[in-house]
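The complex is shown incomplete by one protein chain, all other protein chains being positioned as in the whole.
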Amino acid sequence: MYYAVAAATLVTMALALIRALRGPTVYDRVLSVNMFGTKTVLLLSVIAFLGGRPDFLDLALAYALINFIGVLAVLEFFKSRAARRLAERSRGESD
Amino acid sequence: MTVLFGIFLLTLVVITALGIVHTKNLFVAVMLLGIFSLLIAANFFLLDAADVALTEAAVGAGISTVLFLGALALTSERERAATPHRWLSLAVVVSATLVVLYATFDKPTFGDPNAPVHQHVGPWYLEKTPEYVDIPNVVTAVLGTFRGYDTLGEVFVVFTAGIGVLFLLSGGGPASPTERRARPAESAIGLRDDLIPRVVARLLVPFILLFGLYVQFHGEYGPGGGFQAGALIAAAFILYALVEGEGRTLEALPRKALMALTVAGALLYGGVGLAGIVLGSEFLDYSVLASNPVKGQQIGIILIELGVGMTVTGVLLSIFHAFAAREQT
Amino acid sequence: MQLLGIYHYWVFAVLLMIGFYAVVAKVNLVKKLIGLSIFQAAVFLLYITMSKVSGGTAPIFSESAAGQLFSNPLPQVLILTAIVVGISTTALGLGIVVRIKERYGTIEEHEIQEIDRR
Partner (left out) sequence: MGMVQDIVSWILLTGGGFFVLVGGIGVLRMPNLYTRMHAASVTDTLGAVLVLGGIMVQAGLSLAAIKLAAILLFLLITSPTSSYALAHSALLAGIQPDAGRGADPEDHP
């Protein structure tokens, strides 16, 4: 049963990867990166049980905690870039 | 079956790498690099390298994305020029690929227990760890005591790289101080006034810190150790900086404290090594640290892992702050 | 099965060369560093692949793994440290790129060379 779930997760990862490669907007790519992260968490948990070493769930826990940072960093980058462009435009107008 | 999963994942890795090289948008490349790192970590896990997968998880998922984005914010997001001499480079690369592929035919089959690698010191470490060190995690034992010199060297490389980044980026930027002061109005647009991510991130930071400490001090028993813990703790502070701003983070952990942490970690490692000499043995021989040699080894490993954790946290956070401070000038 | 036996090494070779291509052919400095990261990851993959033993498990003793084969801990130790060293050196490279951008106003290799020639 674990195998089936792991396979389903892997296929979903492949689908998310296709979406990440195709875009079209950057937000689609962020979405698929985020989704990829949660799918990795699921995959790692399933495989930890598949291999009979449930003590390795620490890894999945690390991803569950850390994955958020990447997405927030990207969104913060967007916003600060928008702010920078706004500032540049207003500076250009005042010149 | 797990081998098939591995092969599927490796194929995805190759596709992602092709996507990274193909795209002209550096921003997209960085995001695909995040996916690439996730895939590589899953592969490490499938290849029975739990410690390595945890390191890749701690470093690849957050910190490397944040650093690349920091650099992109300071440079540009698009690759402007077309690739010159494309066919020449492609020819060189393809012929090199063929050479490497030819070499792979001499490789032992995947997972072969009789491969030359497994005839060397690896089995000795597995056999002797219970006797000499008596901790369950052989990787930590090898890292801490059997190959303590290597790890010391790596810690100093990390240390030097951190110093290098500080030298490069902490000098005066191109902007004048007056422009630096004109910043607050812009920064109000950041993530800082987005209430929901801010609350959730605040909630999450203590848990990441706690988990980092768990990874640090549980490294003898499960996957973990100083390198992973350092990256996790740095990631927690980076998350805090993303939602609360640079200033608040630097209030919590000022630059001077970071510097002290970095240096103290490296000194702790070296000091434990010297303590071995002072107590009448060799450099980085921990067995004299306690009356019982096995106990001494365990104490030594805990101390040097602590040193590693401190240095890695300090260096990664200093690097992050160096990039972020540039961004504001 | 013979092919499956060396598939991991093929992926290593291909990844190595994708990274190499990015370093050699691309003129954008950040792209070169991204290529370098891929190159690094390929080497990591090679080492970890070599440490794997079929039917083995991660080299951490526990009750659930009693009496099992263990994979080789040594390559894992080398790569574990190399990952953290890798991110620090990449950061150093990015620092240099940022300084180049500030000094030259561009991060495209040929434009930098043109400015230098003047």
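We call the chains A, B and C, going by the order they appear; numbering starts again at 1 in every chain.
In this text, contacts are C-beta pairs under 8 Å (C-beta built on N, C-alpha and C of every residue); 3 or more make two chains touch, one makes a residue touch a chain.
Quick caveat: nothing in here was measured; it's all calculated off a predicted structure.
K.L.:
For the chain that is not shown, enumerate the shown chains it touches in the whole assembly.
P.N.:
When the entire complex is considered, the left-out chain reaches A, B.
K.L.:
Which of these touches the unseen chain: B:Pro197, B:Gly212, B:Gly300 or B:Gly314?
P.N.:
The one listed residue touching the chain not shown is B:Pro197.
K.L.:
May I ask you to list the residues on chain A that touch the chain which is not drawn?
P.N.:
1-2, 4-5, 7-9, 11-16, 18-19, 23-28, 30-32, 34-35, 38-39, 41-42, 45-46, 49, 54-55, 57-58, 60-61, 64-65, 67-68, 71-72, 75, 78-79, 82
K.L.:
Applying the definition given at the start, please give the residues of chain B touching the unseen chain.
P.N.:
Contacting residues on chain B, toward the hidden partner: 25, 27-28, 77, 191, 194, 196-197, 200, 203-204, 207.
The rule we apply is simple: only the chains that are shown with their structure count from here on.
K.L.:
Residues of chain B that touch two or more other chains: which are they?
P.N.:
Residues 48, 50, 72, 222-223 of chain B each touch two or more of the other chains.
K.L.:
Note the residues in chain C that touch 2 or more other chains, in rising order.
P.N.:
Touching at least two other chains: 57-58, 60, 62.
K.L.:
Show me the residue ranges of chain A that touch chain C in the complex, using the header's touch definition.
P.N.:
51-56
K.L.:
In the complex of these two chains, what residues of chain C are touching chain B?
P.N.:
Where chain C meets chain B, its residues are 2, 4-22, 24-31, 34-35, 37-38, 41, 44-45, 48-62, 69-85, 87-92, 94-99, 101-102, 107-108, 110-111.
K.L.:
In their shared complex, at which residues does chain B touch chain C?
P.N.:
For this pair, the touching residues of chain B are 3, 6-7, 10-11, 13-14, 17-18, 20-21, 26, 29-30, 33, 36-37, 40, 43-44, 47-52, 55-56, 59-60, 63-64, 67-68, 70-72, 74-76, 79-81, 83-86, 89-90, 92-94, 96-97, 100-101, 103-105, 107, 109-113, 115, 117-118, 120-123, 125-126, 130, 136-139, 141-143, 147, 150-151, 154, 157-158, 161-162, 164-165, 168-169, 173-174, 221-223, 225, 227, 230-231, 312, 315-316, 319, 322-323, 326.
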